[in-house]
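One protein chain is absent from this view; the other protein chains keep their places.
Chains here go by letter, A, B and C, matching the order in which they are written, and residues are numbered from 1 within each.
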Amino acid sequence: MDTFRIGVIGAGIMGTDHARILHRDVPHTQIAMVADVDDQRARDLAAEFPDCAATVDPHELIASDRVDAVVIASSDPTHAEYVHACLAARKPALCEKPLAPTVGECEGIVAADREASAAGPRLVSVGFMRRFDVGYTQIRGRITDGSIGVPLMVHSVGRGVRTTVGTSEFSITGSAIHDFDVIPWLLDSPVVEVSWLAPRSSPDVHDRQDPQFILLRTADGVLSTVDIFLNAVYGYDTRCEVVGSRGAVSLTEPVTVVTDAALGRTMQYGQDWRPRFADAYRRQDRAWVQSLCAGTASPLATSEDGLRAALVADTVIESMRSGSGFVPVPSIT
Amino acid sequence: MDTFRIGVIGAGIMGTDHARILHRDVPHTQIAMVADVDDQRARDLAAEFPDCAATVDPHELIASDRVDAVVIASSDPTHAEYVHACLAARKPALCEKPLAPTVGECEGIVAADREASAAGPRLVSVGFMRRFDVGYTQIRGRITDGSIGVPLMVHSVGRGVRTTVGTSEFSITGSAIHDFDVIPWLLDSPVVEVSWLAPRSSPDVHDRQDPQFILLRTADGVLSTVDIFLNAVYGYDTRCEVVGSRGAVSLTEPVTVVTDAALGRTMQYGQDWRPRFADAYRRQDRAWVQSLCAGTASPLATSEDGLRAALVADTVIESMRSGSGFVPVPSIT
Amino acid sequence: MDTFRIGVIGAGIMGTDHARILHRDVPHTQIAMVADVDDQRARDLAAEFPDCAATVDPHELIASDRVDAVVIASSDPTHAEYVHACLAARKPALCEKPLAPTVGECEGIVAADREASAAGPRLVSVGFMRRFDVGYTQIRGRITDGSIGVPLMVHSVGRGVRTTVGTSEFSITGSAIHDFDVIPWLLDSPVVEVSWLAPRSSPDVHDRQDPQFILLRTADGVLSTVDIFLNAVYGYDTRCEVVGSRGAVSLTEPVTVVTDAALGRTMQYGQDWRPRFADAYRRQDRAWVQSLCAGTASPLATSEDGLRAALVADTVIESMRSGSGFVPVPSIT
Partner (left out) sequence: MDTFRIGVIGAGIMGTDHARILHRDVPHTQIAMVADVDDQRARDLAAEFPDCAATVDPHELIASDRVDAVVIASSDPTHAEYVHACLAARKPALCEKPLAPTVGECEGIVAADREASAAGPRLVSVGFMRRFDVGYTQIRGRITDGSIGVPLMVHSVGRGVRTTVGTSEFSITGSAIHDFDVIPWLLDSPVVEVSWLAPRSSPDVHDRQDPQFILLRTADGVLSTVDIFLNAVYGYDTRCEVVGSRGAVSLTEPVTVVTDAALGRTMQYGQDWRPRFADAYRRQDRAWVQSLCAGTASPLATSEDGLRAALVADTVIESMRSGSGFVPVPSIT
């Protein structure tokens, strides 16, 4: 197929970013339709692209003859419904993380995806874009090529400037879930037990425990730590260090200039995840379209990966609520 | 126009990179034809793209109905001929730097470009890709927004690992020429005089003076230094600092990971310019195609910019040969 | 008093370093006597200083009229005995960490120190030199001046190249004990509970669990993590980050040059703690002598601080052995 006509469900931040990236940076795509519950928002985004329709009904988009593949970037609770509709319509779907808020929904998607994709490549991909970030990719390369020996520990840090809505659970399902996907992907080993801990909580945050500190044990014995602090004020900051028996490898903040002023040399942080991961989204969306063009398996996270991350998130919440230390994570078949 | 059909002249490193970038990363393009004096090389590169023809005759490519726009990445001495052919055919051309090796040729191109483009956007663009590098762009932003006060000095460093062919002149026309374009672009002020100096030359280099040290004075009074060392062994390293009356801003090496091993923390350099400027080429080529699609003026360097850089290079060589210190650079009209 | 005549017990690495620092870098001191069970070693070290005696009997040194104050840098199990002898002789003692290997011994020292020092400044000081490191001091300053808001988490990392002797317990009492002192000192809040965790252990280490991961909760609610890896191979590396509600502050590796070579920019790590903390030892020993000269209270860690660190170490070992997660740390009166 020459050009993939993409329908984008959700005209919020993520849907808008995907639509623009696909239009501007990914060959062989056409943004053909935008769906959003807010009619105006759908039409505004659609107006950015030639010959792009707008609708308030995602099911109309999924069913449309104008749409070959679907990006699902609506609110988390709606993901499962639209993924199922895409599977029913036999259309490839790139679903933003999380695949779905509950493990049960994720399991349903995996079953349907396996059935619908029986005769060809899987239809469902999940937007865990860190797998396409150059930094994480290089860390994985250093592990694989043996240059740090055997991996023993991972230290991951995820800090944001300010989050106004949410609960303690949302820090886990909405933010730490990236670590629940990328750490086992780096180590090539599934998470088998988790423990949730509460640092002192910021006195400026009233709607949740913030920061949170999570321990993950993968099947290979590696202990990983996840420090999530969504109201860290100082900047959007993602760190990851993998410590091995012979050396260590760490992400660096991808800055391009440094400024000398006011008695300091300063490297700037972004306000949110978008500058930090803009290139990862681009690479991910390009890889998705390339696989569609080639008719090959999507190199993105699969529905099983989405389910695995949801299982970890669920178990972390269980540890948080029970206060009982390490809790085993169910495996999937 | 929906899709621009691009012909690429030269299937060497730069032509191959442009073709792949345009194909993989720039929407609305099709690599329609490849020309190279080496027939096999032309066909090998063409085979990477669907429906792409190959030829040994660049003029056939330029004249072809299949080709809407041309990338000229053949050897430097052939640039002028093909640019003129593109102008005669009224086809937009992105010419790799240098626009042409001699000032006279550049002047001829500028005249022809002005005539051919009288009724619309200029047809000739020059591949000074640093203008699209995020780091240089941010430095320019810091100058423009006044955050470093008034610019006073620029220190530019360009180091490579190893260069096997060339002369002292080639370091100037082939490498330092990037600085002759990007420094006046950063400062928005033309180079008015230059001086060439010889540091101690590396005992391992026998075919040229290496390193070289060049001073540029722009019309605004700023003094810029250019330290070019093409056989620096240790890595491909591009630095630029702009010192202002209130602060300074500098490029940082765009690394994404750092490795701890063998009693050191190490950030890796690339072997050559390609990893360092891959994203700049992508942004440049995308901007070129976007302007073609929109029918607007190309945001790339113009033929006048190419001529200006050639005049600076010529004058630097004159300073080198005469050993007489600062030499004035002719201005263009 | 004009010049303090110092006796040094233990002519190993630490005793030698203290003697040389006091002689070369601290005014108003004279190394008057050296004691070591190895007679030759005692005499070799003594020979470095003018008018310095040697003995195999530390009690002779402590009792000697030639000695005004004592540095105890003998093996850990001997510390308590010599500290008590110094107290009995009413001579100020700077005891290397740990004050003593067992809590019981530390308690005995605290009691004796309180009694002996009833009428004046405390006689016992403990060599937790990190309190005099410029980096830790600046971190403490940033906490105190409110520039990072309220402290919420501390992440401490202590890595060494290779340790040939020891047990899992020794990593705790010999190395992590620095963190058990410096973290509550930074936060001005005692450790109230601890938890010990085993990351995957290095396959190259056979005599202990290495790395180890320790969680500390201080009375202020801050959660601190201590990552101790004594056979990390890649270098001696000490890190500390304090994350607050408004910002964070971190140690940087105190390097002075960086080398570009072999496709990398490399900052060198030390082989062991001595280059990293040379200046901290100098500042500590100078501060100790200054307090002796002034007749004022020693600004070094007190015997109570030594006891507190021992209590934390003890409780961490209890957590390690029981595998039961967080264990409360007894407080002292």
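Just so we're on the same page, a contact is a pair of C-beta atoms (placed from the backbone, for glycine too) under 8 Å apart; a residue touches a chain by one contact, two chains touch by 3 or more.
In this text the structure is predicted, and so the values were computed from the model without any measurement.
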Candidates B:A111, B:A198 or B:A297 - the one touching the absent chain: B:A198
Candidate in contact with the missing chain, chosen from B:L152, B:A262, B:A278 or B:I332: B:L152
Selected residue (touches chain absent from view) among A:F4, A:Y234 or A:W288: A:Y234
Option from A:Q40, A:T144, A:T167 or A:T266 whose C-beta touches the chain left out: A:T266
Residue of C:V126, C:A248 or C:M320 in touch with the missing chain, whole complex considered: C:A248
Contact footprint on subunit A, counting only the chain that is left out: 161, 233-235, 237, 253, 260-271
Missing-chain contacts mapped onto subunit B: 149-153, 155, 197-204, 211, 213, 215, 220-223, 225, 227, 229, 232-234, 243, 245-248, 325
Interface residues of subunit C (partner: the chain not displayed): 23-29, 133-135, 138-139, 142, 147-148, 246-252, 254-262, 267, 279, 286
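Operating definition for what follows: only the chains that are shown with their structure count from here on.
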Nearest-to-centre chain - CA centroid comparison: A
Remotest chain, subunit C as reference, centres from CA atoms: B
Centre-to-centre distance between subunit C and subunit A (centres being mean Cα positions), rounded to whole Å: 44
Centre distance in Å when subunit B and subunit C are each reduced to the mean of their C-alpha atoms: 57
Shared interface positions of subunit B, touching two or more other chains: 260-262, 267
